[in-house]
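Removed from the display is one protein chain of the complex; every other protein chain stays in position.
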Amino acid sequence: MTEEYEPKILMIACNWCSYAAVDLAGTSRMRSPHNIRIIRVMCSGRVDPQMVLEAFVNGADGVIVAGCRLGDCHYIEGNYKTLRRMALLKKLLEQLGVEPERFRLEWISAADAKKYVEVANDMVEKLKKLGPLRISFEEISKLIEEVKHIE
Amino acid sequence: MSSVRGKVLVIGGGIAGIQASLDLAEAGFKVYLVEKKPSIGGRMAQLDKTFPTLDCASCILTPKMAEVPRKANIELITYAEVIDIVKEKDGFRVVVKKYPKYIDETKCIGCGICVERCPAREKLGAPDEFNEGLSTRRAVCILFPQAVPRKAVIDPNICLYLTRKTCKVCEKFCPAQAIDWSDTEKILNLYVDAIVVATGYRFVDPRHPALSIYGYGKYQNVYTNIEFERILDSRGPTGGEILRRSDKKHPKRIVFIQCVGSRDYRINPYCSAYCCMASIKQAVLAKEHEPGVDIVILYMDIRAFGKGFQEFYERAVKEFGIRFVRGRPAKIVEDPNTKNLIVYYENTLKGTIEKIEADMVVLALGIVPNPPDFMKRLGLVEPDGRVKIKDPSDPIATPVEGLFIAGMLAGPKDIPDSVAQGSAVAMRVMQHILRRKVEVVAT
Amino acid sequence: MVTRTFESRVTYRINPELMDKIKKLGGVGISKCFDCGTCTVSCPFSEELGLEPFPRRIIKYIKLGLEDRLLSSLEPWLCYYCGDCSDTCPKNAEPAETMMATRRYLVSKYDFTGISRIMYFTRFGWLIAAIILAGIAFIIGWIFKGPIVTERVELGTFAPVDIVDTAGIAVLVILASILIVNIYRMYRFTVGSLKGISLSKAFIELIKIVPLHFLTQMRLAKCSFREYWYIHLMIFYGYGLSFILFVPLLRLTLTNKPFLFVDPLSIAGVLSTILLIIGATLAIKGRLEKKTHVWRYSHHTDWMFVILLFLVTLTGVLTGIFRTLGYPLPTYVTFALHIVLVTPFLALEVPFAKWSHLAYRPFSIYFHRLKTLKEGVVL
Partner (left out) sequence: MSGEEIRIGVYVCHCGTNIAGTVDVEEVVRYASTLPNVVIARNYVFMCSEPGQQLIKEDIKKYNLNRVVVAACSPSLHELTFRNAVKEAGLNPYLFEMANIREHCSWAHPDRRKATEKAKDLIRMVVAKARELEPLEEIKIDVTKKALVIGGGVAGLRAALDLARSGFTVYLVEKRPTLGGHTARIPFIRYLGVRGDELISSIVKELVSMPNIKIYTNADVVSMEGGVGSFRVRIRVRPKYVDSKCNLCGECVKVCPVEVSNEYEYGVGTRKAIYLPYQTAYPQIYVIDPEVCTRCGECVKVCPTKAIDLDEKERYEDIEVGTVILATGYDPYEPEKGELGYGLSKKVITLFQLERLLDERGPTKGVLRIGDTEPRVIVFISCVGSMGTSPKAGSYCSRMCCSTMLSAALKIRDQLPGSYIYVIHKDIRTYGYDEELYWKALERDIRFVRYEELPEVKVSGDKIEVVVKDITIGEYISVPADLVVLVNGMAQGKYLREVLNVVRVSCGDEGFVKEAHVKLRPVDAASEGIYLAGSVTGPKSVIESIIHGSAAAARAATVLSKDHVFAEPIIAKVDEDLCSGCLVCVGMCPYNAISTKETDGRRIAFVNPVLCMGCGTCAAACPSGAMQQQGFKDKQVFAQIRAFAR
């Protein structure tokens, strides 16, 4: 690899707000980093901590979970549940030695394309500094099972 | 919906007409949609992108167009005109003139082979209306790639067979044997309960004497905004490349002139409502096509009144660096060698007389309603071109019971407002029909 | 009045009535203006001399009521009323008319006597004034007239030349001094003071500009409507010529000899009257036909000017004819009439009404030059 290191980031976005925000960023022709790949779920509440770990196992250098602003959830309170789960996950990741910068939970409203671009840029920048993720995936894989019991 | 709840005629297959037809059909009404051109879609189909979201027009329009033939309740009659309506006790008799297509719609599969083969091209061809005459089309043609219905039409005025009794190439190659030389003009009578007229608008003539100062038609590199839209469009005559008429070079400086044939006592005193945003959009797109291009918009008032318009306007200034100058040019002079245009205007916010040399000038043309002739005959059109309405607070109901208008015909407006009016008029039609029939199901 | 607020920026207190005044003086359509600036660009004058672009700006001053700003502007005088702006105006706001009305307004402001205010703002004030002056002229004439010789035409005897001459000179001096004061006021309003310019420089400019434009009115040639310039020249030179004949050379022209076609002077006299008659007739015709912008709208002061001019010339011509044909009484009567008409014509027109632009225009160009010479003056 001669050219500079390009982190790969997975973003799991809720259909109603954050996914729409990324769409808006596109239609407004805002330049956003190409490093981000997006998976659409109906609500951030669907996001199972396993998914995040799975992403790291499969070579993601960073993961963003994004939902509607607290209080704006299309499903009333789904994102509060996400908040709870991800808070726990964060601790877990730290214990695993996954730098906190690699995982972030963001609330991005459908109108807030700007915020998406900021978040994306910021993350890419940080990850470029950190470099690729180096921890044993076996550990995570083991964990994935335990994580099931977060609630 | 099993039983049909009423019959409606919708004249004009633009976005307003389409919306009205779809809503009516959805609600279980039988709709005859009559369109003058061989395809529905109207003006919006000619657009590259739409403001302020910069959605590509065909991406959001074509699905709606495609829905029309899918609806069992809609009978689509293209390449036809309503020449007269006759009021009858509870409804109208409508006389429709159907122009000959010389192609059997039921057989044509829209493969376009005939178009490829047609020898009536270049000099023998005709200016392509869809591209505002910036390109030529052949004698047999499909209006545009996404046309609905996607059926070919033969232009009798240039068809070699119909003019000189030679050729018939299309017939040889047509895989569906759809060519029908015996086709003739047909008159149909329809009986309907209500009529929606959504025939849209026409542009003021850029060659009007009062506009001669801008030199359209005299100077090659002066364009109308609809021409420019075609140029921006990847499906357009230049494949989406901005090239000057004179030398096919990319322009470095483009000047947009607002209120051309709008807010002008000598032509059309009203504001055309769409042009400010349209020009800003075109300017932004031009910047995308030619990042280096320097763009000046000469305006009177920027009427960014709709949702997200003001924000879009501000972005055009801040992010895209488009220059807005308040002034109305009084003369444009062409440099005979370079064919560049020198635009003279007063920068009214600086109080200085300035001139710009531009490679291209785009005129934001004003628009006026385009009512069908029978409306004029019925005395439903004011001298100033506005369509008469029954009640000032209700712009879509004409004095004639059961005759409604929608879209640009009811006054200048942007696409969302046209769509809203399309739906609204559908509602009015439903009531007009149901109020007589339905007895209310109280609870 | 100009008030200074916190920062040292000038804030003009507005006078809402200004627009109404200008409308009274013929500013038709001024209301319609939505200042697009089309007029400014179509104007053949506003681009030269680095002027403040007009008419748009002037119109805006009036609409907002910036009286002081308007009073200090020379632009109205630099407009030669060719009507190109009115032709291109998308709102039919007739900018040319506003400029004309503004000139009328300025004349009324420059004049210190207040007479021109009456001329312009009252419909028949001028008529009354004219009648009074005519009366005075008649009475004075009656008192000082010589014996009436009926067998021969002896105009010189009927109207003793010393009397007419001195009277003429007297009137001339009065009018000239009033005009000079008004021009000085114009200078105060527009230029303010000569601060920043050496007197000699100012003087050289004066020599350079005023006579040139006074005699040629060449800027008028820039108008697309040429005829307009020719008529101006005809009237100007016709008037100028007869002025020389009947004021400085009066002693040679006001004699008992028959006048027409007898000597070079009388030839000149014929020429001058022909010029005046044609000029005046064309002007009247034009104002009646209203074909071009220049003549579409006529203020009562315009009619006053052309009509008086026409009558004065006519009576002058008749006097000459009768005199040459040797009809004593008609000669005396027409001559008396001529004097009775010429007095109000000069007295009212030269300093107070339309005729005064003969002086204001060349001076406006001069003053504008002075303005540009002064440093730090924002135009």
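As written, the chains take the letters A, B and C, and residue 1 is the first residue of each chain.
Keep this in mind: contacts are C-beta pairs under 8 Å (C-beta built on N, C-alpha and C of every residue); 3 or more make two chains touch, one makes a residue touch a chain.
Just so it is clear, the model here is predicted, and its values are computed rather than measured.
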Of B:311, B:373 or B:401, the one touching the omitted chain in the full complex: B:311
State which residues belonging to subunit C touch the missing partner chain. 3, 5, 9-14, 16, 19, 31-35, 56-57, 60-61, 63-66, 69, 91
Chain not shown, touching residues in subunit B: 1, 5, 15, 23, 26-28, 48, 50, 52-53, 55-56, 58-66, 70, 110, 145-146, 148, 150, 233-235, 240, 263, 269-273, 301-311, 314, 326, 348-351, 386, 392-396, 411-413, 415-417, 419-428, 430-431, 434-435, 438-443
Note that subunit A touches the chain not displayed via residues 8, 10, 15-17, 19-20, 22-27, 29-32, 34, 37-43, 45-48, 50-51, 54-55, 58-60, 68, 71-78, 81, 85, 109-112, 148-149, 151
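In the analysis below, only the chains that are shown with their structure count from here on.
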Which word fits the touch map of the chains here: line, ring, star, complete or other? line
Between the Cα centroids of subunit A and subunit B the separation in whole angstrom comes to 45
Using mean CA coordinates as chain centres, what's the gap between subunit B and subunit C in Å? 57
Separation of mean Cα positions, subunit C and subunit A [Å, integer]: 84
Could you say which residues in subunit C touch two or more other chains, in rising order? none
Inside the complex, what are the residues of subunit B that reach subunit C? 210, 213, 259, 263-266, 300, 327-331, 344-348, 351-353
Could you list, by residue number, the parts of subunit B that touch subunit A in their complex? 53-55, 288, 315
Per the contact definition, I'd like the list of subunit A residues that touch subunit B in the complex. 27-29
